[in-house]
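Handing you a structure now.
Heads up, one of the protein chains got dropped from this complex, but the rest are sitting where they should.
As written, the chain order gives the labels A and B, with residue 1 at the start of each chain.
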Amino acid sequence: MSGIREVKGMTGDEAIANAAKLVNPDVVAAYPITPQTIIVEHFSDFVSNGEVDTSYIPVESEHSAMSACVGASLTGARVFTASASAGLALMYEILYVASGLRCPIVLAVANRAFSAPINIHGECTDQMVCRDASWISLFGESAQEAYDETILSFKIAEHPDVMLPAMFGVEGFIVTHALERVESLSKQQVEDFLPESRAAKYRFTPDEIMSFGSLVLQDYYMEIKRQQEEAMIKAYDVTKKVMEEFTEMSGRKMEVIEEYKLEDAEYAFISYGATAGNAKAVVDRLRSKGEKAGALKIRLYRPFPSLDIHEALSGIKAVSILDRSATFGSPGTILQSDLSTALYGKENVPTLHGYINGLGGRVLTLPEIEEIYQKTKEYHDVGMTTTLDWVGYRS
Amino acid sequence: MENMIDKKPPEEFERWVKEKWGSSKIPEGGVVPYHSSYGYKTGAWSAFKAVIDKEKCISCMNCFYYCPDSAIIMDENMKATCDKVFCKGCGICSKNCPADAIEMRRVTR
Partner (left out) sequence: MNTLAEITDVRINGRGGQGAVTASRLLAEAAILEGQYVHAFPNFGPERAGAPVTSFARISPEPFTEKTEVYEPLIVVVIDPSLLEDVPVAAGLKDGGTIVVNYDGMKENLVKYFEGIQANIFKVDGSKIAVEEIGRNVPNLVMLGALVKVTGIVKLESLISVTLNRFKGVLGEKNEVAIKRAYEEVV
């Protein structure tokens, strides 16, 4: 029954599992890791209840999980899996295999900090460090976005111009285990939205024999990699188009970036994930004090939406980049490095001030974000074009 | 030298190699069509070749399954024959022949 919007309380993990249920993938091969466990637990309930037709493959590690996903995807199956932090790191080798073999696998990431020391809480480093693996990468702010991005990712990944795997992530515990209001879609809506046939050009079939994953020497490797880059370039427009279609179908606005009160803003926050939600709340507080604050939330991280960001930031004097990922010895935060390259030498760009925060699940509080705003203003006023700080820790 | 089947790679693959295709023409993901391996004459690598005594051969097909290059062919009498164009001389067939019908003969000086 398309068009009827049902509202339920769901945690981020439950939202992802419920969205995956509507997608009804052919194969799910996953290994549990906190904070993703609820996704696969709920999904395996759906499998055993017969609510989905999925073949669920319990595997012995994340490396095996992604390997099983690649094998399944090469037969033309629609494949879904989930992981986090150490699990994502363990499957890292196969992430490259998946994208090299052009398997449109969808991976839900429950963003969690890396060990050592052991920490199970929300931090986006795990997904950030996969940005070079030729996967589409999206971040979500809430359980609703986790739900929506599950469905979106399949359509982007399986587009014939793209045919690359896609990962999307929400912070562990802060989003995955927190209950929020989620508007769900109907099965019919999702079936109508997603393409029926798997559009891959080459897949294992009994009628035709081919080889996948051959040894390739110096003379052909780079060409095959270039194919992936061309797919990524096309993925930018494909994502925008898919998000437009999703907006129309669901009534919820989905765009590669979200602009919040940026039109007349002078100083802006740039962030992704749950921190973006806090940034928006702080913008409101600052506005009520007369400050011209704005916020930009990044949903699509790879391919990097340089054009949209450049346009959104026109007129902004300085940006506070709230980055919940760890990088060491770097000229800027991970997001700052990408942003800096995207804006370098262009006209009318703001000064960039990176703030590494929230590592290990520590929450960057609203008063702390307000302090960051003031700090950025001071940096800008003394003429600093780029800075990097760690905030919210005790020295 | 015996070469029982005229093994040639598919025409599209030969063009691919000859014209040195780039990223826009290579199949997505570097998928190669069946029998592209026929373009690589691995027999040129070897110092030894398998020589099969058809009188001793019992048609068990061990060598057929074990050969890593698929260079053993069963002839019309179901006796094993070595395709010398592709035989790399590894000796696995000889080691696994229960009838001792295969001899690895040196072919280079």
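Everything below uses one rule, namely that contacts are C-beta pairs under 8 Å (C-beta built on N, C-alpha and C of every residue); 3 or more make two chains touch, one makes a residue touch a chain.
Nothing here was measured: the structure is a model prediction, and the numbers come from that model.
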Partners of the unshown chain among those that are drawn: A
Selected residue (touches chain absent from view) among A:175, A:224 or A:298: A:175
Full-complex contact with the absent chain, from A:224, A:274, A:352 or A:388: A:274
Missing-chain contacts mapped onto chain A: 7-9, 120-121, 141-142, 173-175, 177-181, 260, 274, 276-278, 280-281, 284-285, 287-288, 363, 365-366
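The definition used in the following text is that only the chains that are shown with their structure count from here on.
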List of chain B residues in touch with chain A within their complex: 20-23, 26-34, 36-37
Touching residues (chain side chain A, partner chain B) in the complex: 100-102, 163, 200-202, 208-214, 216, 219-220, 223-224, 226-227, 230
